[in-house]
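Encoded as structure tokens, the structure appears first; notes follow it.
Moving on to chain A:
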Amino acid sequence: MDNKIMISLNGIDKIYRTKEVETQALENVNLNVKKGEFLSIMGPSGCGKSTLLNIIGLLDLPSAGTVEIDGTQTKGMSDRQLAAFRNKMIGFVFQSFHLINSLNVIDNVEVPLLYRKISSKERTRLATEVLEKVGLSHRLHHMPSELSGGQCQRVAIARAIIGDPEIILADEPTGNLDSKMGGEVMDILHRLNKEENRTIVMVTHNEAQAKQTSRVVRFFDGRQIV
Partner candidate 1 sequence: MNKKLFRQIRNEWKSNLWLIAELLLISVVMWYILDFIYVKASIFYQPRGFDISHCYLLRMGRLDPKSPKYMAKDTTESEDIRNILTRIRHRPEVEAASLSANSYPYNGSNSSTSIRYDTLQNNNWLIRRLVTPDFLRVFKYEGSRGETPSQLASMMDNKSIMASNNIFKKKYHIKLTTLVGKKVIWGDDTTTRYKLAAAYTPVRYDDYSEAYHSYSMLYKLPEGWYTTDNNLELCIRVKPSMDHDFIKKLWKDCERHINTGNVYITNITSFKDVRKKFQQYQSNQIRNFVTGIIFLLLNIFLGLLGTFWFRTQQRRSEIALQMALGSTRRQIFLRQISEGIIILVLASIPAIIIDLNIAYAGLTQYMHGATLQPGRFIITVSATFLISAIMIIIGDWFPARKATKVQPAEALHED
Partner candidate 2 sequence: MRKYIKQIWVHLSHDPLVSSITIIGTALALFLIMLVVMIEQVKYEPFSPESNRDRFMHARFMSVTNAKWGDGSSNGPMSIETAKALYKSLKTPEAVTLYANDNPAVASVAGGTTFVADILQTDADFWKVFDFDFINGAPYGKADFDAGIKEAVIIKSLALRLFGTPDVAGREFMINYTAYKVAGVVKDVSTLASKAYSQIWIPYTCTDVEKNTWSRCGGSFSTTILARRHDDFPKIREEYGKLLALYNKKIGESGWKILSRNRPYIQEKEAFTFSANHEVNMKAKHRDRYIILIILLLVPAINLSSMTQSRLQHRNAEIGVRRSFGCTRREILIDIINENLIITLIAGALGLIMSIAFAYWGTDILFAQPFSNSLSSPTIDTSILLHASTFIYAIVFCFILNLLCSYIPAWRASKTSIINALGGMNH
């Protein structure tokens, strides 16, 4: 772990408004994540941890405050700039995998590369490589519906890292898995953190998993309490 700051959140507020109700999801969140850190975010349901992850991942805009990723200010970026930035810097792992059901494993993994100028041959090569890394080189042409939950999540991780992003954002990656499969997924994430020095931010409910990470932050009612 070096001392370079990868993610810097300053004074983040997030307020959801409907006609009648105003909900404060995040209130004045300040958080720095260093390069190579494995950060866990914990807290009860509805505490705003997923919202925070979305804001870090540039999927959602904060109502106030700024997000800096790798020293770049993201405020005011256009849709196209945000898309390019996500593509280069961030890989997502979702609780419900979100694989594209109409594509097979290798095509799913290639998705992030579709938005870069890379030949299809090179795409296939890279996809095969990352699938090997997650131990799925024998399942390249299966459809998602033919895989177990753990396998699906490994495909999702392969998809998250194929673009070689600095940051991996994982939203309860083991939430839909049994403990054995969950353990396998966690192993892969730790390996990616240690061996490849990737910065990982993970939302989790699992205390044991959180303990194995380098830092835990806790949220309650939209505020950081630890």
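A quick word on the picks: all candidates are chains of the complex that A comes from, given by their letters.
Just so we're on the same page, a residue touches a chain if its C-beta (ideal position, glycine included) is under 8 Å from a C-beta of that chain, and two chains touch if they have at least 3 such contacts; residues count from 1.
Please read these numbers as outputs of a predicted model, since none were measured by experiment.
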item	value
Candidate touching chain A in this complex, from 1 or 2	2
Sites on chain A touched by candidate 2 in the complex	54, 57, 59-60, 79-80, 83-84, 86-88, 91-92, 94, 98-103, 107, 111-112, 114-116, 159, 163
